[in-house]
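Handing you this structure, nothing more for now.
Removed: one protein chain of the complex. Kept in place: all other protein chains.
Chain nomenclature is as follows: A and B, assigned in order of appearance, with residue numbering initiated at 1 for each chain independently.
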Amino acid sequence: MSNKQMPKEFYTMMEELQSIDFVLVDLTLYLDTHPNDYKAIQQFNEFSQARRQLKNQFEERFGPLQQYGNSYSNYPWNWNESPWPWQI
Amino acid sequence: MKNFTHKKTYHPYISPLDPCPPIRTKTYSTPPHLYMGFQPENLEQFNPREALQAGTLWKAFYDPYYGPKEKGRGPNE
């Protein structure tokens, strides 16, 4: 459809987000079996805050990451704009 | 533990009647989680970028597996 290409910053910001989110995934599984590890929960909450900020920055530049209202929309509706994750 | 490795070997019985040229040494993986038990608190972590690359936040679970065609990284240690 289009020859639009994502800029280099798209890939670097995406990988930054993937890194933070990976820490959160692995901490989640850990906390599921270690619910009383206070330090790990502190780390989890810090990363959770950092990911929220990074998600907002990413979305301002490249559009929504989630929908059903978990992200804001531009006008016109830009959720279904390419590229999708397997296309990048 | 001296010479500890997560890559174990065994030597299958070889018959003179085996049709294929024998593979004398066979290997298999015993990744680090098999030795961990219940994970203790405060284990050393990778930084986020390294953790994503490694596939684990905790260094103790890191067990990269390389194929025979991947040169220069050593075999499956």
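Methods note: contacts are C-beta pairs under 8 Å (C-beta built on N, C-alpha and C of every residue); 3 or more make two chains touch, one makes a residue touch a chain.
Operating definition for what follows: contacts and distances are computed from a predicted model.
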{"item": "Undisplayed chain, where the name is taken from the UniProt record, one of \"Spore coat protein JC\", \"Acyl-CoA dehydratase activase\", \"Cytochrome d ubiquinol oxidase subunit I\" or \"ABC-2 type transport system ATP-binding protein\"", "value": "\"Spore coat protein JC\""}
{"item": "Among shown chains, those touching the left-out chain", "value": "A, B"}
{"item": "Absent chain, residues of chain A that touch it", "value": "11, 14-15, 17-18, 21-22, 25-26, 28-30, 32-33, 64-68, 70, 84-86"}
{"item": "Sites on chain B contacted by the missing partner chain, in the whole complex", "value": "29, 31-33, 36, 38-39, 52-56, 61-70, 76"}
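Convention: only the chains that are shown with their structure count from here on.
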{"item": "Chain B residues touching chain A - in the complex, by the definition given at the top", "value": "38-39, 41-42, 48-49, 51-52, 56-58"}
{"item": "Chain A to chain B touching residues, read off their complex", "value": "15, 18-20, 22-23, 26-27, 30, 33-34, 37, 39-40, 47"}
